[in-house]
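All protein chains of the complex are present and in place, except for one that has been dropped.
And now, subunit A:
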Amino acid sequence: MATLFHPTAAFSTSHKLHIPSPISVRKGQIFVVRSDARMNNLISRGAHKSQTQRLLTNAVATKADNSSSSKTGHELLLFEALQEGLEEEMERDPRVCVMGEDVGHYGGSYKVTKGLAPKFGDLRVLDTPIAENAFTGMGIGAAMTGLRPVVEGMNMGFLLLAFNQISNNCGMLHYTSGGQFKIPIVIRGPGGVGRQLGAEHSQRLESYFQSIPGIQMVACSTPYNAKGLMKAAIRSENPVILFEHVLLYNLKERIPDEEYVLSLEEAEMVRPGEHVTILTYSRMRYHVMQAAKTLVNKGYDPEVIDIRSLKPFDLYTIGNSVKKTHRVLIVEECMRTGGIGASLTAAITENFNDYLDAPIICLSSQDVPTPYAGTLEEWTVVQPAQIVTAVEQLCQ
């Protein structure tokens, strides 16, 4: 019953890229993009370096850069990318199903599940009553008995009601059952601070969930990584919590036509640099990139990494960066206390203390319930100006 990792059972890859075909034919014909095109004998056996390089350019998320990208692929918005990933996985595996409030007939509050219910039916795209604890538990029970559910929290904050199920059952049952029952569930939803949504709709649950053993957490930030992470999360045998952000759903990007799946455990190199490592995720990536423009004008060369995997951290990508720049700035939307940044600071200090020339600076949101007033709300989250100041301070 031991589930030791077998390298041969990992993603197998092929350098052929083609349209998804039925499951029986498709074994071993997807490819996995590494964050920096590095070869790893476990993952990207045979992947063409040039092709992964080309796709990487598309991963830089600001809209202005699209002019330099290739003309292949198709343009879409982030919520459409999520929907595409979900639809592809549902076509590929009939055990994949969706449950949540208003995911069916309404098409999802953020349109991520639009069109799926008419296509796959009411049982596969299940409109649940407003009972998060129960339907999340139902998803977990379904996962334990052979299905692969995707549970949507209309807002991540609502999943606080499902904490019992997520902590006790989702995270722990694989272990307490001695490995007998696996829980290949995906729990996803939008979180983060929006536009004056008020305190309770603006929560960052990644900090509350991070201690739960047995789960993985990823945060998407671009249409490209949204689709890739959605597919990876659905295919993973582990329970995965996919954090989306309310303000990022309308980002537009050109993504490949070919099928691709990203790695759940890896970070994404957004902008290589030499002077300082900036670690971020989700919406703050855009504040960082905006600050990066200012910083570049001022003569700095920041390296920006979107950590993507909130649990576990990709210490390899992060470590390589720290070893290069010796200065770390973490920019996150979590609260200061007990947030992802706090854990990341601890992890970096533990593993790479010798490489640091300066103490790690962690910019987080203020430890306040997000106020409604627009001005106050702006001051609770990290703004690009603060990022610029922090980098200047680090690089003194």
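Operating definition for what follows: a contact is a pair of C-beta atoms (placed from the backbone, for glycine too) under 8 Å apart; a residue touches a chain by one contact, two chains touch by 3 or more; residues count from 1.
The rule we apply is simple: contacts and distances are computed from a predicted model.
Look at the chain that isn't drawn here: its UniProt entry, checked against "Vacuolar protein sorting-associated protein 33A", "Pectinesterase inhibitor domain-containing protein", "Pyruvate dehydrogenase E1 component subunit alpha" or "Gaa1-like protein", names it "Pyruvate dehydrogenase E1 component subunit alpha".
Within the complete assembly, A:G121 is the residue of A:G121, A:G198 or A:P272 that touches the hidden chain. Listed residues A:G139, A:P190, A:P256 or A:G339: the one in touch with the omitted chain is A:G139. Within the whole complex, the absent chain has one touching residue among A:P94, A:P272 or A:P359, and that is A:P94. Residue-wise, the contact with the chain that is not shown comes from A:E266, picked out of A:E152, A:E206, A:E253 or A:E266.
Only one residue from A:V103, A:I183 or A:L248 touches the chain missing from this view: A:I183.
Residues of subunit A that touch the chain left out of the display are 1-5, 7, 10, 40, 42, 94-95, 97, 121, 123-124, 128-129, 131, 133-147, 164-165, 168-169, 173-184, 213-214, 216, 236-238, 264-266, 309, 311-317, 319, 351-352.
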